[in-house]
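Working notes for the structure below.
Only one protein chain is missing from this complex, and each of the others stays in its spot.
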Amino acid sequence: MLEQLKEEVCQANLDLVKHGLVTLTWGNASGISEDREHVVIKASGVSYDELQQKHMVVVDLEGNVIEGSLRPSSDTPTHVLLYRNFKTIGGITHTHSRYATIFAQARQDIPCLGTTHADHFYGSVPVTRPLTEEEVNDAYEVNTGQVIVERFAELDPVAMPAVLVAGHAPFVWGPTPGKSVDNAIALEAVAEMALGVRQLVTDPLPLEAYVLDKHFLRKHGPDAYYGQVPDSDP
Amino acid sequence: MLEQLKEEVCQANLDLVKHGLVTLTWGNASGISEDREHVVIKASGVSYDELQQKHMVVVDLEGNVIEGSLRPSSDTPTHVLLYRNFKTIGGITHTHSRYATIFAQARQDIPCLGTTHADHFYGSVPVTRPLTEEEVNDAYEVNTGQVIVERFAELDPVAMPAVLVAGHAPFVWGPTPGKSVDNAIALEAVAEMALGVRQLVTDPLPLEAYVLDKHFLRKHGPDAYYGQVPDSDP
Amino acid sequence: MLEQLKEEVCQANLDLVKHGLVTLTWGNASGISEDREHVVIKASGVSYDELQQKHMVVVDLEGNVIEGSLRPSSDTPTHVLLYRNFKTIGGITHTHSRYATIFAQARQDIPCLGTTHADHFYGSVPVTRPLTEEEVNDAYEVNTGQVIVERFAELDPVAMPAVLVAGHAPFVWGPTPGKSVDNAIALEAVAEMALGVRQLVTDPLPLEAYVLDKHFLRKHGPDAYYGQVPDSDP
Partner (left out) sequence: MLEQLKEEVCQANLDLVKHGLVTLTWGNASGISEDREHVVIKASGVSYDELQQKHMVVVDLEGNVIEGSLRPSSDTPTHVLLYRNFKTIGGITHTHSRYATIFAQARQDIPCLGTTHADHFYGSVPVTRPLTEEEVNDAYEVNTGQVIVERFAELDPVAMPAVLVAGHAPFVWGPTPGKSVDNAIALEAVAEMALGVRQLVTDPLPLEAYVLDKHFLRKHGPDAYYGQVPDSDP
């Protein structure tokens, strides 16, 4: 079942390696079916060197395995909780990519310091609060999703397709698995540059709000004018 | 039309990827025809993985598409404005390369701290002022070019083939598209090293003016003695 | 003799290069036979470009060469001493990988700042005391092992599979040669991120003890639930 989605999710996982976002097995990408009833996700602990479509696991929105005998990624409960709460997203990527994780470990938002950031993230990329001891000991991965959802109480996951889990690492999403990988690549780049700016300026100037508006909105939403029109054939 | 220039511009765009200056689709290179009536530039938002000569778009010096059905890079108005004002340049490269962009986001010139810098840039690489809200909301890309031209009121674009747009990223140029890529590679290297020097010395010594003269002029202008004489066949 | 172990150790050495942990000949991996009577280790000073199984040397637990005419790695006395003292380990990797070595040279433990660290190392990665002049001049490599063993007086080498030798570089181990390489890769990643965090926060918060417990124990020991069950076929 869901062979096309499996292919797309498998490719997204392989692209994480290609773009240097994954070390060892620290990462996973998933996608949700069009009817939003099933999620395809990488099996747990499988080496990326051997990763094939058959290592994709189908689960329902409670995280129960629907097809196959492999265990899904241990982060599956986080993914499905995000899909249940963020109805507009189609793919999720989780990595421990270096620079985004540095900000997660420093427990700091990634401030918007330039147009690269503004092209992808509409404001500072937020960091969650730490989980409590109870949240960690009881359904840790579900609660990881819960603190993300809590952090997004007043944020739109379309305008802000990434979060840093405090002391852990980023979760990133998008309309498709492939787009969630693109956003993970963008997040890593803006995190690296934000760290560099902090080495030159202790308290750097955030990008002007009107430039943020301009850049995000020229790429996203009804007035976008970046890229090709949908029926062109570049 | 302009098939040779298209090939040259396509190659320049591919070289950006080869040298690690481009992430996702964040970059573009262009070239101007010998009669300075047409500019060839990359199409907007095309993946570098699939980039071919047919994705090169021909525009006039107002930015109107002259050939083909693809939209040109959204930065096209900036490129053509620079070609109109800097009559001596033949190619332009725009990237969000990491270290040059860090300085653009920190809104700091890149100081000349060594001979690597002096071999390519005759003094500090300048950063523009930020655009005003009006400039951003009305013809943003044209005004990006305007603040660059304003910043070069007393600078020679041959002696200083690069600029940092504040809060954005570098624009770099040269006598040909390929040479503008070389300068973008050099800019990234000197930015990376300037950031490193700043980690060792809070207020580093600029390169002595007489060394700057020596290095820039042994590579550029009538008394250059670097490289092979034009009729040799290395 | 021990052809399978030689193959495994040779592959571990080659994997060090593949993962960018080794410059020139600065590194070596070894493995111990099941009966814990012989150790297979890379020959000294052999170029990684030419490394083959025949360059693996068999020594006994005193470091005497048992098979072949090549000199074993000059670090052999350190390896065998660790095998004699840490009865639960099956492979050892020594590198001068950049970031782990930076902490060794700074003579600082690598603090546990995030779950990436907690997944592999159960607490701060310790640094040894410096060797005394006598220890250096008399049986230097043996004494390098001795200061490691001394540092582990109250540490479990299974829970903490790495150490930094002050002013030198890391030694890392695991149940097999391949797992020791995985731990060396993980160590380098957490060292790089810890250095980055230190650039954002002078005195970063260590990971909460209950998150450290959760992460280490979900991957290690009887209650682990990460990866596939042993008889699955991913």
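In this document, chain identifiers A, B and C correspond to the written order of the chains, with residue numbering beginning at 1 in each.
As a working rule, a residue touches a chain if its C-beta (ideal position, glycine included) is under 8 Å from a C-beta of that chain, and two chains touch if they have at least 3 such contacts.
Only a predicted model underlies this, so the values are computations on that prediction, with no experimental measurement involved.
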Which of the visible chains would the unseen chain be in contact with across the whole complex?
B, C
From C:E133, C:E154 or C:D223, residue that would touch the chain that is not displayed
C:E133
Out of B:L61, B:A139, B:V158 or B:A189, which residue would touch the omitted chain in the full complex?
B:A189
Missing-chain contact, candidates C:S33, C:Q105 or C:S124, resolves to C:Q105
Mind listing the subunit C residues that contact the chain we can't see here?
23-24, 26, 43-46, 50, 55, 69-71, 74, 96, 98-99, 101-108, 130-131, 133, 136-137, 140, 167-169, 195, 198-199
Contact residues on subunit B toward the hidden chain run 113-116, 119, 182, 185-186, 189, 192-194, 196-197, 199-201, 204-205, 207-208, 210-211, 214, 218, 225-229, 232, 234
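Methods note: only the chains that are shown with their structure count from here on.
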Can you tell me, using the touch rule above, whether these chains form a line, ring, star, complete graph or other shape?
line
Distance between chain centroids, defined by C-alpha means - subunit B, subunit C (Å)
46
Multi-chain contacts in subunit A: which residues touch at least two other chains?
199
